[in-house]
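Written below as structure tokens is the structure these notes are about.
The complex appears here without one of its protein chains, the remainder shown in place.
Order of writing sets the labels: A and B. Residues in every chain begin at 1.
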Amino acid sequence: MTELAATDPLPKPKRDIAPILLPVALAVVTIPLIGSPSTWLTLTAASLAMGMMIFIMASGLTLVFGLMDVLNFGHGAFIAVGAYVATLVLAPFAASVQADSLWVNLAVLAPAALLSMAVSGALGLIVERVLILPVYGQHLKQILMTTGGLIVAEQTLYALWGPQIIPTPLPTSLRGSFIIGDVAIAKYRVLATLIGLAVFIAIQLVLNRTKLGLLIRAGVENREMVEALGYRIRRLFLGVFMTGSALAGLGGVMWALYREQVHASMSDDLTVLIFIVVIIGGLGSIGGCFIGAILVAMVANYGGFLVPKLALVSNILLMVAILMWRPRGLYAVTSR
Amino acid sequence: MTDLLKLSGVHTHIGRYHILQGIDLSVAQGQTTMLLGRNGAGKTTTLRTIMGLWQASRGEISLAGERIESRTTPDIARLGVGYVPESMAVFSDLTVKENLVLAARDGPLDDSQLEWIFGFFPALRRFWLSRAGSLSGGQKQMLSIARAIIEPRKLLLIDEPTKGLAPAIVVALIECLKEIKRKGATILLVEQNFFAARELGDNVLVMDNGTIVHRGDMAALASDVPLQERLLGLSLETHQ
Partner (left out) sequence: MMILSGDPPKSRVLTLVLIVIILALAATPFLFPGAKALNVAAKICVFAALVASYDLLLGYTGSVSFAHTMFYGIGSYAIAIALYGMGPNWAAIATGIVAGLPLAALLALAIGLFSLRVAAIFFAMITLAVASAFQVLASQLSWLTGGEDGRSFQLPELLRPGTILISKSLFGFEVNGRILTYYLVFATSAVMILALLRVVNSPFGRVLQAIRENRFRAEALGFRTVFHLTYANCLAALVAAGAGILNALWLRYAGPDTSLSFSIMLDILLMVVIGGMGTIYGAIIGAAIFILAQNYLQSLMGVASKAASEAGLPLLPGLLHPDRWLLWLGLLFIASVYFFPTGVVGRLRNAGAKKAGGVSH
């Protein structure tokens, strides 16, 4: 038998690391601009924490688009729902939240977060069946339907909880900062960063080490071929959609604690932010989403410190700059 | 000889366009049936309709006696149909190994089957852990075919495997397909390359404008130059 083209040189798989260097470069460049190393460290820690929370919220959106070509404009609703549901646990157990013991605090936080994820995930199931399935494959209607869904969800939250802001104080043991030399890093930010990293690593492990993950990645690239290999991708998609919704809910809880308040309109501001993140990252790319989230958070924190006036439009400027460089985002996953 | 696959009166619409206009064909068990025809004749659409990737708007499709025209693509694949699309559709972000792991739907990769495939596609062994996206066109085609035969399938649908490949590679690929034939596979093979068609086909179907315009023996067509010219607008002599 002929050595079929085995002698063809195999092009080295090129690792595209420029996007990864971007946040690093941004962090390095700002050191002299900010001047004080301790301020810089604090800002960097803040960026990482904020970036991780945004990543958790945005990851589901980008995966859902990548896998099924569905643009869910209502993704922000899961964030708000998650935050509100958490108050159902946090408010009645306010005493445990106030208790000065990490374990007691966690004993309330963990169930609150789990409940939020469960409710957001379940809501994801409903949204997928009711709003997305009927207009499957029609972008225009998808955008319209899910925008309608966002409004309905937001207004239902108002109807159920009222228009007032609900305070969600941080548990006592998570207040305050770790002081290292003259650098103060808020404890909650460390926790948020760790959770975000854990979620990122977990997603990467699933995507790269399990057959389920292989299927998702293959589905992102070519849905039809995955079906032609005999896999029922609709079910897979529903699973990813629910997971993404649940993650958005988790992000909502974390954001609520970070801001120490919950409000139904939080989904509006965050929707814009996560859209910018997934656009920057390249629709469908988890790695791009991760880097994009950190970049957005860095621009918000460093920018807010250096040129507060620009803070309002800094995200847009960042987006414009990145799309000028790469019109499909940092990592263009699909050919869509 | 029994028919494994049978289409009768199949029509397919894509959007507003009426592409397949009443296809009747059958593919005999254990044989290789060639599907020839001009560009745009509807060959790919026929395969996609069998695979359930387009919905037949009318007509019947049966596989081993079971009606499949209203089944979903995954269900059709699970009945034992392997598909090698025109675009090859390897998952370029996944490694060669991962592509085959996914293709082996029912369980872990079978070593003896792998060795058999490596026997005629040695490049796949060499680039086992490389990203499929970095393979050459010919290597991608091998991977795409390997995906379809990594587990035993009742029927293989292969769409223009020689498209865009260098002549030497085409020759090698034909040898591989012959090897797969020898294992007793039933194949419906779309080809533009008449040389390849003549080498591989037992039976032949010629399509034009969404219908079958000729069916018969491959050997008969291969020796009937005027018929080739009439059906395909080419003759073997000029094309070789």
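Just so we're on the same page, a contact is a pair of C-beta atoms (placed from the backbone, for glycine too) under 8 Å apart; a residue touches a chain by one contact, two chains touch by 3 or more.
Note that this is a predicted model, so its numbers are computed, not measured.
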item	value
Visible chains that the absent chain touches, using the contact criterion stated earlier	A
Residue touching the undisplayed chain, where the options are A:94, A:165, A:212 or A:313	A:313
Which of A:241, A:275, A:302 or A:331 contacts the chain that the document leaves out	A:275
Residue touching the undisplayed chain, where the options are A:110, A:152 or A:202	A:152
For chain A, the residues touching the chain missing from this view	71, 73, 131, 134-135, 139-141, 143-145, 147-152, 154-156, 158-160, 163, 268-269, 271-272, 275-276, 278-279, 283, 312-313, 315-316, 319-320, 323, 327-329, 332, 336
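The criterion applied here is as follows: only the chains that are shown with their structure count from here on.
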item	value
Separation of mean Cα positions, chain B and chain A [Å, integer]	42
Interfacial residue positions of chain A with respect to chain B in the complex	1-6, 8, 10-13, 211, 214-215, 217-218, 220-222, 224-233, 333
Residues on chain B engaged by chain A in the complex (per definition of touch)	51, 53, 72-74, 77-78, 83, 85, 89, 91-94, 98-99, 101-103, 105, 119-123, 126-127, 130-131, 133-136, 138-139, 142, 147, 169, 171-173, 175-176, 179
